[in-house]
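Next up is a structure, given as structure tokens.
What you see is the complex with one protein chain gone and the rest in place.
For clarity, chains are labelled A and B in written order, and residue numbers in each chain start from 1.
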Amino acid sequence: MKKRLSLTQRIFRLQVRLRDPEWRRYGALLLAGKMVGVGLLLLGIAAVFPDLLGFGKVFAADPDLKGNDIINPLNTVWTLVAAFLVFGMQVGFTMLEAGFCRSRETVNVLMECIVDTCLCGILFFAFGFAFMFSHGNGFIGYHWFFLQGVPATYETSGVAFLAFWLFQFAFADTCSTITSGAMIGRTGFVGDLLYSFAVSGFIYPIIGHWAWGPDGFLVTMGTAGNFLPSLGMNFHDFAGSTVVHTIGGFIALAGAIALGPRLGRKFKRDGGGPMMPHDLTIAAAGGLLLWFGWYGFNPGSTLSAMDFEGIGRVATNTTLAACAAGLTALLYTYMSSKKWDVSFTVNGFLAGLVAITCPCYWVSPVGAILLGGIAGVIVVLGVEALEWLRIDDPIGAVPVHGFCGIWGTLSLGLFASGQYGLTGAIAPDNTAPLTGLLYGGGLAVLKAQMVGSLIVTVSTFAVAMAVMYAIKAAGVLRVSAEGEAYGLDLHEHGISAYPEYVISSMGRPGGMIAKEPAKPITEAATQFSVMEPLS
Amino acid sequence: MKKRLSLTQRIFRLQVRLRDPEWRRYGALLLAGKMVGVGLLLLGIAAVFPDLLGFGKVFAADPDLKGNDIINPLNTVWTLVAAFLVFGMQVGFTMLEAGFCRSRETVNVLMECIVDTCLCGILFFAFGFAFMFSHGNGFIGYHWFFLQGVPATYETSGVAFLAFWLFQFAFADTCSTITSGAMIGRTGFVGDLLYSFAVSGFIYPIIGHWAWGPDGFLVTMGTAGNFLPSLGMNFHDFAGSTVVHTIGGFIALAGAIALGPRLGRKFKRDGGGPMMPHDLTIAAAGGLLLWFGWYGFNPGSTLSAMDFEGIGRVATNTTLAACAAGLTALLYTYMSSKKWDVSFTVNGFLAGLVAITCPCYWVSPVGAILLGGIAGVIVVLGVEALEWLRIDDPIGAVPVHGFCGIWGTLSLGLFASGQYGLTGAIAPDNTAPLTGLLYGGGLAVLKAQMVGSLIVTVSTFAVAMAVMYAIKAAGVLRVSAEGEAYGLDLHEHGISAYPEYVISSMGRPGGMIAKEPAKPITEAATQFSVMEPLS
Partner (left out) sequence: MKKRLSLTQRIFRLQVRLRDPEWRRYGALLLAGKMVGVGLLLLGIAAVFPDLLGFGKVFAADPDLKGNDIINPLNTVWTLVAAFLVFGMQVGFTMLEAGFCRSRETVNVLMECIVDTCLCGILFFAFGFAFMFSHGNGFIGYHWFFLQGVPATYETSGVAFLAFWLFQFAFADTCSTITSGAMIGRTGFVGDLLYSFAVSGFIYPIIGHWAWGPDGFLVTMGTAGNFLPSLGMNFHDFAGSTVVHTIGGFIALAGAIALGPRLGRKFKRDGGGPMMPHDLTIAAAGGLLLWFGWYGFNPGSTLSAMDFEGIGRVATNTTLAACAAGLTALLYTYMSSKKWDVSFTVNGFLAGLVAITCPCYWVSPVGAILLGGIAGVIVVLGVEALEWLRIDDPIGAVPVHGFCGIWGTLSLGLFASGQYGLTGAIAPDNTAPLTGLLYGGGLAVLKAQMVGSLIVTVSTFAVAMAVMYAIKAAGVLRVSAEGEAYGLDLHEHGISAYPEYVISSMGRPGGMIAKEPAKPITEAATQFSVMEPLS
């Protein structure tokens, strides 16, 4: 971190110091001492001097900047901060999934989330990113493997290329983590590793290329030369309702189908119901952390701070959709159960966040509230549909990410407001804003969104089913019945998440109530001493 | 996200690529292939070309910037990052309140925090923000309902207007969440919804307008034409010791009084004491997350990155006040109890953060340490005062936010240092810095702070009492005694927070010690298998 200073810079620094009274008192004396002596000594000191300065980058004093000298750093800072927030969603997912599962499978959930991340990093560096974001053809990119030959900055927004890579890695990691949610409690860890390899290395990047690659066939859908029947409109997915959430959600669905339900899971029409979560505090805190991280996910997808009105609009729309969805899910479930349901409220605001992810750039705040509010109902209906279909999705990953990802993608065709922002501003690049059906824009946008969403959904589901059944055929998708009854944590990981807590293996509303009153302190203390040799 | 490129931009891109060896190797070959053919084919490809480029905003290469072209984006990024951090405080509040309550009321706490946020978003969009920040008169704003007619950027700092909205929403949400802390464990959820509606939609925004609105009567207190007797000094509240914390804390006090204590809560002078928290790990982590989020709350309130010395000063003062308050609360409680108390240490540093929130811009680091240190003692005395008054505030919301909010507001009148920063720099807008009593500035600032704090405190408390007693009169403020004994979680939400854990309903120091030794693994496993059909 040590840098050399030019003579001019040293003089400038000296001038700054001489205006500083404290420095004058001590520092000038010090400087004076150093300056005593002949010219050779001065030169000797000068050789030492550069490193006396301390670390920190050195720049010319008050330069005349050209635009990109400052735009590129600012856009990079914005993109990196957003990437950090999106990475922070991993903490949220880990807590949400852990809290919503049973205690016997908690360690497995933690491991899945962490190892997914590690695997995704290496794969996305090696070839995932190349498949997704490099130039190639409409179906796949085939440059930039191991980040070889990439430019210094990302295309025209001037973001440092590796900052752009980190941002996209965090997105890939999100998709990968979503898939595990519906597969909790019965998937073997080797099976986890295998399907994660397929998701992070191939399914997400290749299908993602279609919608987000530089030459993906969905992003060029509306232009001549595309093999699809021309709709005159490209497919749009601002921050990934389709690319991240629909892909993640439908891989999760394929996994849940291939696995079948957990042992002992009875469905509503068989007189049962969902298994109890084991820690709603952790789950709710995780859900709120996801909301927090979403502020990187959506506003960061501008990849540029220059579009500052755009990022403000996206941030506000994201917030309002989440708020509306949380409330509609709360009220809708209250109407039938007469209980204020915490799981559906959390999944409700997450559904709103998933839905607004695609259209957040092009809709008005009122549109965000409406489409978010609908997402809050869709997630409840989706959970009921899976229950009716006897599909065991322990945390609701399929309704939240899969179904609301589709809804959010389509909602752009309805709610695109035909203008950028509240003041009708023009986008920085002079492109025309999108106009949806409800704003008099006809069916063009809706059709393009339907085609794109359908192609991605069907392709993802088909490939994921093939992968999951292949892993199943290899005998490593699901653990043995004994292992599952024993609990995945002890079976696969050799430890329970809470070795000291006394657990009832039957989570029921109300939990267990200890029949014994608590010991007074002195008695408990005695007992501790007695038990000590064993612990 | 696809944008069109002008011909010039395409040529520029080509030039960049041709300097890239990797691109030359593969890309130039590709380009050469594409360039084979006649002019018509070239034109056809040109029509496809714009979308081959990939997404990302497009800007002119290296433009000559005017100042606001870059100031507005930078200030918006700063404000948005700060807004995200303030929103992140919701995770902290949720964990802090959940950890400090009893396990039987934990789900209710989670729901309160989440639904507050959702409700606040919609209300603050619809009219809360309008009441608070739009132009009107000294008492209320009456434009900008549903964000109609707002400008593209916030006044003169050039922040995108919706970024400013998000920042202020996060503040409103904080105030709303504070109120719930003192009302834990006995408030019915419908009552929660009703008073949250009043707080987020009316009390916070309207009283907030007085101190922070563009024409609020407290912020113009020192100028001619104000109805108050002129003190020659305006009321100052940099980041909301009064506006957010005193308002939140005194609504909480009104709620706690209207509700009365939880069933079974005995006070010290009746031979009892506070009810036990149920999870101090979650509580302490939540407290630290609040500290983390406070770095958005205070430094972000500059609303501008241009005042970079100011935000550095605010961030450092915020840190030092929190550190000092944590230490004084720790030592003060140790002197009486001879225990190093974790609850008071957490509430101590939070008290310091609340206190520094108003004066953080105008005091020196030493001032921050002193006023923070005093806050750490005030919060302990405040808890004792409420205990003596037989008011049940389960997490200490009133002492932390209410009492230390007042102290912080007044402390500006004592500690305002009369200069900006360590080097005596002048503020960017050439305003004169404030000088408090201890720095030779006389009583002017202190008087203004006292008047402002008094008006806000009394008004808030009076209105909040009216609201709380109205909800009480409607019979929905407090749940039935049966419901409360049963536990709010099961009664209002149909689930306990930890359905699998064996809970002692009597939290006592030392907890319960199981009398049975743990089963060896094989035995436990057998038992799992046997029990499986039931789970």
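Heads up, the rule we're going with is that a contact is a pair of C-beta atoms (placed from the backbone, for glycine too) under 8 Å apart; a residue touches a chain by one contact, two chains touch by 3 or more.
All values reported here derive from a predicted model rather than from experimental measurement.
Peer 1: Using the definition of touch stated at the top, determine which of B:184, B:351 or B:369 touches the missing chain.
Peer 2: Missing-chain contact among the listed residues: B:369.
Peer 1: Could you list which residues of chain A touch the chain missing from the display?
Peer 2: 1-5, 9, 13, 16-17, 20-23, 25-27, 30, 44-45, 47-48, 50-65, 69-70, 72-74, 76-77, 80-81, 83-84, 87-88, 90-91, 94-95, 98-99, 106-107, 110-111, 113-115, 117-122, 125, 146-148, 150-153, 159-166, 169, 189, 279, 282, 286, 423, 490, 492-515, 517, 521, 525, 527-529, 531-535
One rule holds in what follows: only the chains that are shown with their structure count from here on.
Peer 1: Using mean C-alpha positions as chain centres, tell me how far chain A is from chain B in Å, no decimals.
Peer 2: Computed from C-alpha means, the inter-chain centre distance equals 23 Å.
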